[in-house]
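Written out below as structure tokens is the structure these notes cover.
All protein chains of the complex are present and in place, except for one that has been dropped.
Right, chain A next:
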Amino acid sequence: MRAMAKRNLKIFFRDKSAVFFSLLAVFIIIALYAVFLGDTITGGMESVTEIDFLMNSWIIAGILAVISVTSTLGALGIMVEDRANKVIKDFTASPLGRGSLAGGYILCAFAVGVIMSLIALVIGEVFIVCAGGKLLSMGNMLAVIGGIFLSVLSSGSMMLFIVSFFKSQNAFGTASTVVGTLIGFLTGVYIPVGSLPEAVQGIVKVFPVSYSASFFRTVMMRQPEAVSFDGAPQNVLQEFHTELGVTFDFDGKETTVAVCVAVMLAAAAVFCTLSVWRLSKKRK
């Protein structure tokens, strides 16, 4: 299994276009943010202190959530490609357990997700600091890194389930384009959740990846909020949170970090089970 995972990693990182396309959604977010989204979102809040630090942290948190989806999906593309190219025949004709084979793809997707997220985090932090913000504190940094593992696990399981349906590279390509496009909306990165219509907000709230985003936003915005919202009343902060998808509002109750962790774990468990069920059914 380890040898297979290593092989998949090598193939993924040597395929420059696979790496690029798995990061495409991220590049789009950065470009949109740099061009106009940043101004739109912060419009009317220019007077708030440390608003750049606050909003930069918000966008990097969103990117971390998106990258956990697109990078794992990209890595799982190797599985689809092996099936389409019949390379998989060479593996099934070897004394290699089916579990090790599937495990190799999953382990690789997880590793790719974590590696890409960590790189994004480092670049993001450099960007935040260069733009006048501060580095994450030790505690928050560890929380974010822990969150990366959880969010990759949860998003990766979802992607594994999706990928289990595809046999051709065409279908996979289309799916990754759709996912890459929608993910920015579904996690409220392109447009803050509060600005979306009521119905769409409902979708965002039930989409598990939104809780990865919520987790990263909560943790990463703690420091800038302490400055920006210093002395502000609780309800102002809460309104700001639900507006930007830092937390979600259910009948006046705010979700917490614990809820995010629970949702991520639950999504991982559900989609892992479903994928194992699908992959083992196909073995016949």
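Some points to look at:
Following the convention adopted for this analysis, a contact is a pair of C-beta atoms (placed from the backbone, for glycine too) under 8 Å apart; a residue touches a chain by one contact, two chains touch by 3 or more; residues count from 1.
Everything below uses one rule, namely that contacts and distances are computed from a predicted model.
The chain absent from the displayed complex carries the UniProt protein name "ABC transporter ATP-binding protein", chosen from "Acetolactate synthase small subunit", "ABC transporter ATP-binding protein", "Dihydrolipoyl dehydrogenase" or "4Fe-4S dicluster domain-containing protein". Per the touch definition above, the residue from A:47, A:94 or A:234 contacting the chain not shown is A:94.
Screening A:10, A:167 or A:253 against the full complex identifies A:10 as the residue touching the chain left out. By the touch definition given at the top, chain A reaches the unshown chain through residues 3-4, 6-7, 10-11, 14-15, 85-87, 89-96.
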